[in-house]
Structure formats: structure tokens, C-alpha cells
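Here the structure is laid out as C-alpha cells; the discussion comes afterwards.
All protein chains but one are shown in place.
Moving on, here comes chain A:
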Amino acid sequence: MYSQGLIGADGRTDEDEAFLAAFQERIDAEMKIEPNDPMPEGYRKTLVRQISQHAHSEVIGMQPEGNWITRAPTLRRKAALLAKVQDEGGHGLYLYSAAETLGVSREEMTDQLLSGAAKYSSIFNYPTLTWGDIGAIGWLVDGAAIMNQIPLCRCSFGPYARAMIRVCKEESFHQRQGYEIMMTLARGSDEQKAMAQDALDRYWWPSLMMFGPSEGSSVHSSQSMAWKIKRFTNDELRDKFINATVPQAEYLGLTVPDPDLKWNEERQSYDHGEIDWDEFWRVVKGDGPCNRERLRNRTRVHEEGAWVREAALAHAEKRRERAEAAKIAAE
């Protein structure tokens, strides 16, 4: 629990030019920044924002898939889905721990999530309407997450990079499971094929939006790149994802819902149609199909669980008092 010691610690740094230059030198030398190392306040804040939003995404992301646990079509799929959602909860825990090393508490982060001050991935504001969506989420959403997260395994901040190594292993397993669901549907009955196509139709664009806005409008991009928090631009990662995913869709015999999608021989990359950025910003700002539902659920769970958390605290306190009393009595 080395993180606990840092909560409330003085995060101020002396940010004169020499300090910033020395810090950048460490970054450029690919040295990992660790929790007790001095760091610019902007670096700390950027990481707190990014890691906590990542953690929140894992937690909120339990809802759309959790929606199908009780209805999964076979026992094998049910077990795999339950295990997957459990993994996501675990990823949330690692990430909250990684963020805590930067001096912010899980309680503060939870409050920020519930008040709407902190964001989570826009993708989880889309509903899971059929079993096909569970396949599409594994294949596309986890696929996009992996594209984003693999470079983060080399992120300059040590705790985040190490969390990502573990997360990525599990995510790629989930992605294969998702693709396997899609493959089973695509090779199944007409109804199943239609289910798979419909899921791809609804999840394709939201998955592309997971990489965030294009460079021109991405505020955090250049500084994050210089600090090696980010390694690639949003558009670079999005292209990588499209290039990897389109052949998979073709293999499934499914159609990507983008009439402008075309292989560009010169770029050795797919050109794609325009993303609906109005929709993206609307969802990020709270007006997507499930934003209110997701936060309402999370808030209700938090409130309904309060008495349990209070009981655990009260009991721990009683134990401590009894142990102390016993110790005094024995002296």
C-alpha cells in the first residue's frame, strides 16, 4: 500500500526552467517516473485525469456487458462473460491504485465520477440491445482499447505502464472471446447473421470515437506526447485499429457501415468516412443514449452500498478497540 502514504502529500514542485529541463531529460532518456520522483504539476494532473478516467471507464463498462450476464445463451458464454466483467472490475482496481500513487484518493475520484466532473469512455453510453452486442463489444471495443493501451505499456509513468501490461494481457483474451462470439453468429442462422451485422452497424462508429478527437482539436495531445504519456496521435491509433479490423470484418462476411471506407495504396492504410463529431461531443458532454442511466445506476449502487461500507468501518474500529483493550488488560 505504498500509495496510501502519498495521499495529501504536498504535490507542489519547484517548476523553474532547470527543473522542467531536467525532467524532460529523464523522459527523453526513457527513464520511468515513479511516485516519489519530483514531477511537474501539469504532468501529475494530466496523469490523474487520464488514469482515473480510465479506471472509471472500466467500472462503468461493467454495466453494458453486465446487462447480458443473466441472459447469456449458453453456460459457457455466461461463465466467460461473468469472468470478463469481473476482470474489468479488477482493472478498475489496479487503475485506481495507480492513480492513488499520484496523491488522489479513490473516494475523491468516485465523487468526481458521480458528480459528472470526471469523464469515462464515451463507448459505454451505448446500449447492449442483443447478444450480438456482447460479441461486438469484445471484438471492437476491447480491440480499440488494446490499440490505445499497448503504447501505454511504455508510458513514462511507471505505475500506469505496469498496470497496462497486466490489463492488456486480459483485454486481448477478451477480444478473442468477442471475436469468437461474432464468428459463431456469422456462421450461424440467418437471424444470427443479422444480429451480428446489426451489432457491427451500431458499434462501429462509437468504437472509432473511442480514440478521441482528431489532432487539431485534441487539447492534451502535444504535451502528453512530449511527456511520453501518449506515444501516438489519436488518428494514428484509429488508423491502426481500422486497418486491423476491416479484414476481420471481411473474414466474418460482415459489412463495415461506412460507404467511404477505401484502401489507400499510397498511405498503405484505409481512408474512412467522416466521424460524426457532433454526436461524439454530445455523448461526452452527457447526452448520449445511456449517459444518465449509467450514472444513475452507479450513484444508486454507491448509495445503496453505503450502509455496508459503514458497517465494515464500524466493525474494524470495534475490533481495533477490543484488541487495544485486551492488550491493556494483559499488561
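Keep in mind that, in the parts below, a residue touches a chain if its C-beta (ideal position, glycine included) is under 8 Å from a C-beta of that chain, and two chains touch if they have at least 3 such contacts; residues count from 1.
Operating definition for what follows: contacts and distances are computed from a predicted model.
The chain not displayed here is annotated in its UniProt record as "Phenylacetate-CoA oxygenase subunit PaaC", chosen from "Cytochrome ubiquinol oxidase subunit I", "Phenylacetate-CoA oxygenase subunit PaaC", "Na+/H+ antiporter subunit D" or "Glutamate synthase [NADPH] small chain".
Contact with the chain that does not appear here is found for just one residue of A:Leu20, A:Leu82 or A:Val246, A:Leu82.
When the missing chain is restored to the complex, the residue among A:Pro35, A:Gly92 or A:Gly288 that touches it is A:Gly92.
Considering the whole complex, the residue from A:Gly42, A:Gly188, A:Gly253 or A:Gly286 that touches the absent chain is A:Gly188.
Per the touch definition above, the residue from A:Ile165, A:Ala244 or A:Val301 contacting the chain not shown is A:Val301. Residue positions on chain A in contact with the hidden chain: 59, 62-63, 66, 69-79, 82-83, 85-86, 89-90, 92-93, 96, 131, 181, 184-185, 187-189, 191-192, 297, 301, 304-312, 314-315, 318, in rising order.
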